[in-house]
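Each chain you see keeps its place in the complex, though not every chain is here.
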Amino acid sequence: MNQKYADVLAVLEDCIKACNHCFDACLKEEDVRMMSDCIRLDRECADICSYAIQSITRQSPFTDKILQLCAEICEQCAEECGKHDHDHCKQCAEACRKCAEACRNVA
Amino acid sequence: MNQKYADVLAVLEDCIKACNHCFDACLKEEDVRMMSDCIRLDRECADICSYAIQSITRQSPFTDKILQLCAEICEQCAEECGKHDHDHCKQCAEACRKCAEACRNVA
């Protein structure tokens, strides 16, 4: 695999973990209602990251376009998670920002 | 494609629609907290149905096992959705029950 893509893989993997952990933790919060956009975007973001990993590892001819879309979804998820004070949201926002940046750098 | 599998496809497609509609609608409910298990299971169920469709249409050698798992997940989603009175939950429970039955019949 092209090295530039290899470096993004670890960041995408971390992002899936952070997003799905946040999804799970938001659903257990006292005030779930306040977290509904977060829950929605966590799912969106975990799914595009998962798709991006498949795309990179199989040398998809569409990898760059998928990473551009991934960057955009990560940014919106980071923005939403950044509004909340829960640890899982802060960690997710951080992982999403790093992932968005890594995707933009290679795509 | 084997006809017995072809018949399940439409049911799986309906089940994805019902589960994802219920996921979206639950996140918009007044009392999201009461819907948290429903939201979680809607995602689980939409994902396994999506995977099952891929599996059937590409003649995966693992289709029967995937459909058995799908039936089980559909049943749990139906059970959870069946506890709520919202229209989207009732429709989802109904779609999941039909899907579970169709999966069990062919697998």
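When the chains are written out, they are named A and B in that same order, and each has its own residue count from 1.
One rule holds in what follows: a residue touches a chain if its C-beta (ideal position, glycine included) is under 8 Å from a C-beta of that chain, and two chains touch if they have at least 3 such contacts.
Since the structure is predicted, the reported quantities are computational estimates derived from the model, not experimental observations.
Here 2 copies of the chain are placed, and the complete complex recorded in this file has 4 of them.
The rule is short, and it goes like this: only the chains that are shown with their structure count from here on.
The geometric centre of chain A is 25 Å away from that of chain B, both derived from CA atoms. Within the complex formed with chain B, the residues of chain A that make contact are 24, 27-28, 30-33, 35-36, 39-40, 43.
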